[in-house]
Structure formats: structure tokens, C-alpha cells
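For this view, one protein chain was removed and the others were kept in their places.
Going in written order, the chains are labelled A and B, and every chain counts its residues from 1.
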Amino acid sequence: MPPLAALALPSLSPELLSFFATHGIVSVEDFLIRDIYQLPGLRAADSDKLRKAVTEVLAFLENGHASWRNGWDLFNNLEHNIRFLPTGYDSLDSLLQGGLREGTVTELVGASSCGKTQLCMQVSAHVAVRFGAMVAYIDTSNSFSSERLEQMLNDLLNSQREVEKTGAFMQALKNIVCYRAFDVYSMLILLQKLNTSIENHSQKTHSGRLRLIVVDSVSSVISPILGGNISQGHTLMMSIGQILKKLAVDNSIAVLTTNHTVTGESGNFKPALGESWKSVPHVRLLLRREIADGIYVASLTKHSSQACTKEAAFSIGRSGLQANVNHE
Amino acid sequence: MDSLTLPLPSSLRSKLLEAGFANTSAFQHLTPLQLARDANISHQEALAILKTVSWMNCADQYSKEEDILSSAKTAWDLLCYEKSRKKLRTCCSELDTVLGGGFKPKELTEICGVPGVGKTQLGMQLSINVQIPSEFGGLGGQAVYIDTEGSFMVERALQMAESMIDYLKYATSSCESTVGLGMSLNVDTFLSHIFYYRVYDCTEQLAVVNSLEEFLKEHREVRLIVIDSVTFHFRQDFQDWALRTRLLNGMAQKLMGLAQKHDVVVVLVNQVTTKTNGEIVPALGESWSHTCTNRLILSWSNGCRQVHIFKSPSLPAATASFAVSADGIRDVESSKRIKLCTISSP
Partner (left out) sequence: MASRLISAMGLDASIAHRFSARNILTAKDALCRTELELMELLDVPLDVVLLAISCISKKSCPPCHTILSVLKERMKNEPQLGHLPTLLGPLDQALCGGIPFGVITELVGPAGIGKTQFCLMLTVLAVMPDPFGGLNGSVIYFDTEQRFTSQRMVEIAQHKFPNILFTEAMIKQLAARVFVIVPTSVTELLDSLQKIQATIIEHHVKLLVIDSVASLTLSEQSVTRQELLGRQASALKFLAESFRIPVIVTNQARAMSTALSCQGVLHSVPVSDAHEGIDLQLRAALGTKWAHAVNIRLIFEYSEGRRWIRIGKSPVSAAVAIPFFLTATGLEHDENEIPSATEKDVMTIYGFGGL
């Protein structure tokens, strides 16, 4: 619970606050559990003020929590507002029942160079072109390449006439905003600022609103602090997870994160961010690369609303993800 | 922001939570004395907390902007930058081609390979090439070479610098306007612009990386950092592998920040190791393989040295051959031709 002073209620005058403070009442919690009318040294003239303060504090608490929503509201919201952002590659979209869902966190897990970053850039390009929506791309390992993005966009815009193409191309690139964060604290601050900005932004323009946030990768900033005897690394990881979820749910934004793999005890590969992080993403896609065949395979290992048995195969060419002919 | 995530020790964090300061917004407009009283902590502690909160706000590059959505760099801005930036060329045109023009500034590139394949030579060649003046299409910068294995050979750098200068002079000798430019080059300048650290253990290696920030601030011309190799000390000084992973990842993230901030090319040399099944793989394990932006694997194929682009966000997988001649890293077929040039030039 916040300190009383932070509520900035009109009835809580500085004198009153300092009076409370002398009795060890600082936070709202202290205020609620103590019988404040029985405090020694209370003047009769103050009791009116006190009563007013109590009402205001209670009203604050009443309004403070998130508003209730019933199942019907949620369903309506799903029908009208929540959409799927296609990845631009059909077989993957059908695996995901239509693409990345707004309001959820999707995670890509995979070994080094198995197509995680390529997929992230592909989806960003597709969303920026197809929906004219904004995409926020948070890069923690210097792997965002706008030259690569250019190649992908050129292919996406191939069907358009030459005149429109240049404009559309530039607009799409301008829709993708990039941030870099190389340690966990700058990442936290960045997400926090993003949260405030989105709230202000969505009121202004609705057409080009932010619909996708890509974080590539979460594990780069977290793996240097995770483990050892220190629990704070774990706390920070969970805070990042929480903020990402909040961003997704509150603003109906699709969030795409990537996670590394490390060698586990048995010699098999496992995700770098372990069991506790597992609860953060709603959907988890495992990517692997079959080096011999040159194909990439995505398999669903976690999904909040469907069974996870299916796989999709693709290859990565000059223009991004492509269907793979050899694979069923 | 949640107070739990503040960069404060657990003792202070728990005191803040007890006093109800669960969110950093509660610190606004508080004086140290008020905070000390409200949270029941010492004046020093209160001051430290308020300093930390404001440090957090200043540490961040986007802090001054309220609306970071419209003020951020877009992919368009980055594309304009990427198109205009110069890349660090290798003297091997085949290699340059598959690298899309050379090594890219602001990125970490890892070079792995079997012993003797030419990793150190490539590193030395790059530290010469980074100094090619911008009039010749080079970066015109300086280099930092962090040597953990003692394999940097001064006499070899001298050779490479001499043949590079000969080549540049030869290239300019045909054109009146640039002759003077070629003549002004000298070996001493080239060698004095390679800053060399010899590192004897992993503590020193970490210390150097930590001090680079300050070094780069003083030497703004530095455009290349080579660590040769990143592996050597970390392969033997460590029993605790989880700790090794943390330290290496942390070091890599610091280097990325530096690369981004100071616009430098970072090249990390890695060794290879033989797995129990006889397979040869880059050292330092799976978690390290994620760290670098690009990974180049050097190997032998039929008596020829090859570079394979194993990992890159912007380049397709490709293979190029290169040769090591007396002059340095050169094209396979043209290594003789360049040699002729250097002899015929004055």
C-alpha cells in the first residue's frame, strides 16, 4: 500500500500527515489498521477533518482496484477488438490459429541461429505493411538489421505498383521503432516508459496504433544476472515478465519475445529462462533447424487455448520465410 | 516502477516495502529527511535511495523524452544510417562480398576456428585495415587489441602495415591529385594507432573490458576492438560453469553497449573444442553461441582456408575462401597479383 502522502488527497493536510507520522502512521495500511480516533493528542476540532479523510481514503481504495469485468464483456471484446496478427507465413499462421494474438505474449525458443531473429523481423515487416500499425522492436543483442528488413519489405510490396511502392516502403519502415537495451535496468525503464507513452499515444491516433512489441531477446539481458545465490535476479526477471504481460493485456498489443537455449544437465538443450519464466508467455513456439536439409521447424509447446501437437516447417530465403516444398 | 526492482540491496528494499513505498512514484518530491522519517531508515540510507532513483532516471537514454514512441529511432532512420556507414574491409574481396562489404560497426562478430587457420592473422589484418584513411574508402580509425594468448606478433603487424602502405601508394601513384596523400602515409603512424593490452588472467580480461568505456571516451578515433581470444583464460580458470556463463554474458552485453555507443566494430576470437564424439565445435558452449551478433567459422577445406557465415541476422549463409600470404590476408587467386603490385611500386 502506498504512503498516505502519495495519495495527495485534499483532506490530508501536511499538518495532519505529520501528526499521523508522529504516531507511526505512514502508509495507507497503517491508517486502516489503527483506530485513528483514539490517537492521543487529537484535538476535537480535527475530528471533522479526520472523518472526511477516512471517507476519502476509503473512496480511493474503492476506485483504486481494477474494474470488474464479466465474461460477456470479455467475450465481446474478443469478438470486436482482439485480432490476430498474421506472421505472413500461412503454415505458421494456421499453427497459431491465425497468427500472434493481441493481448498475449508469444515466445520463440531455439538454439543459436535457428531463425528466431529472422522470424521477429519478418513478423514486424508484415504487421507494418499489412496493418499500417506501429511496431516497437526492442533489440538487446545488436541483431536488428534494417537492411535485412528492407529485403523482406521489398518482397512483401512486390505486388504493388512502382509509384505506390516507394511511399509504402518508407511508411512501413517508419512504422517500426527500434530501441536498444543492454542491461536489465535499462530494459525495465524502457518498458515502463513505453507503457506511459502507449497510454498517451492511443488517445491521439487510433489508425497507426502500436500493435506489436518485439523483444529480441529477453534472455540476453537476464542471463548475466540469473543464478548464483542471489534471488534479486529472479525478481527482476519476473518484473519484466509482468510488465510485458500488462502491456499486452491492457493495450491489446501482441508481444513477441525470444528466449535462448542452454545445455541442461542431461546434455539436452533447454530454455535459458527456466521454470518460473515459463508462466509468462501464453504461447511458446520451439524452433529448430535441420542443418542437413536447410529447413526450419516450429513446434508448439505451449498454447493457452489449443492442444500442442502440431508443427510447421519453413525455410528462410532472401525475402524471409518461405514455404518448404520437401516437408509435409 | 516497482520498488522491488530498484538497484538496491535487499535490506533497503524490504525496509521500503514495510513503509509502504511499493512504487517509485511515491518518492517524488520527497526530501531525504522526510523519507528517513517515513521509512524509518537512517539519513544516509534515505539519501542513497533518492540518489539511486534519480540515477535510474538519468542512466536511461530515453529519460528526457516523455513520449518515447514518437521520439524513438525508426527502422527508416536506421536504414539510412546502415546504407551510409562504411564497413571494415578485409583485403580479401571474396570475404568482403559474403560479408556484405566487410565487418559492420556496432556489431559483435565472433571468429571461431581450428588452431592455425588464421584467426589471429585476420585480427591483425583488421587492426591495420581499420586505419586506411577515409580518402581511400577506409574507416580512418584506430584499433584496440586485447591479447590473451600472447600471439600478437609485432613483426607481422609491421609486415602487414608496410605492404598495406605500399599498396595504397601504388593505388594513388597513377593519379596526380592523390599522390601526396599516398606519400603522407607511414608505418610508424599505423603501428602507433594500435593500442595493445596483454592480459594474463580472466580478472585482467574483465578489468580491461570494464575500463574500455573510459578509454574510448579518451580515444574517440578507435573504431575496432579485437579480443584474441575471449576463450583462453575462461577455459581453465573456472570450476563453476554457471558463473562463467554469467560473467561471459555480462561481458558481452557490456561490449555490445560500447559497440553501439561508440560506433565500433567488435571482433571476438573464439577457440574450438573437440566433443567426445569427435565433432569439432566452437568453445564456450551453447549459451555463449547466442551472444554474438555474427559468427564466422574458419576451417580448412582441401588445403584451402575458408570462412563460413554460420550466424548472422542480415546475411545469408555463405562460404568464402581466403589465403594468408606474406602480405597478410588476401584473395586466394589474386594473392600473387597483389604481391607483384607491391614490388613494382616505389
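The working rule: a residue touches a chain if its C-beta (ideal position, glycine included) is under 8 Å from a C-beta of that chain, and two chains touch if they have at least 3 such contacts.
Keep in mind that this is a model prediction, so the values were computed, not measured.
Engineer: Specify the shown partners of the omitted chain in the complete complex.
Structural biologist: A, B
Engineer: Among B:Y81, B:F136, B:Y170 or B:F195, choose the residue that contacts the chain missing from this document, as touch is defined above.
Structural biologist: B:F195
Engineer: Which residue among B:S3, B:T24, B:T90 or B:Q121 touches the omitted chain?
Structural biologist: Missing-chain contact among the listed residues: B:Q121.
Engineer: For chain A, which residues lie in contact with the unshown chain of the complex?
Structural biologist: Chain A touches the missing chain through residues 185, 224-225, 228-230, 232-233, 291.
Engineer: Please give every residue of chain B in contact with the chain that is not shown.
Structural biologist: Given the touch definition above, chain B has residues 7-12, 48-49, 51-52, 55, 114-117, 120-121, 124, 145, 149-159, 188, 191-204, 206-208, 210-211, 213-215, 229, 231-233, 235-236, 243, 246-247, 250, 271-275, 278-282, 297, 299-306, 308, 310, 323-326 touching the missing chain.
Rule of thumb we're sticking to: only the chains that are shown with their structure count from here on.
Engineer: Hey, how far is the Cα centre of chain A from the one of chain B, in Å?
Structural biologist: 30
Engineer: Can you tell me which positions in chain B touch chain A when the two form their complex?
Structural biologist: Chain B residues touching chain A: 1-2, 4-5, 7, 10, 19-23, 25-26, 28, 37-39, 56-57, 59-63, 65-70, 72-76, 78-79, 82-83, 100, 106-108, 242-243, 245-247, 249-250, 253-254, 256-257, 259-260, 285-287, 289-291, 293, 295, 310-311, 313-314, 316.
Engineer: Can you list the chain A residues touching chain B in their complex?
Structural biologist: Contacts found on chain A: 1-3, 5-6, 21, 26-30, 111-113, 117-118, 121, 134, 136-137, 140-150, 170, 173-180, 182-183, 185-186, 188-190, 192-194, 196-198, 200-201, 210, 217, 219-221, 223-228, 231-232, 235-236, 239, 260-263, 269, 272, 318.
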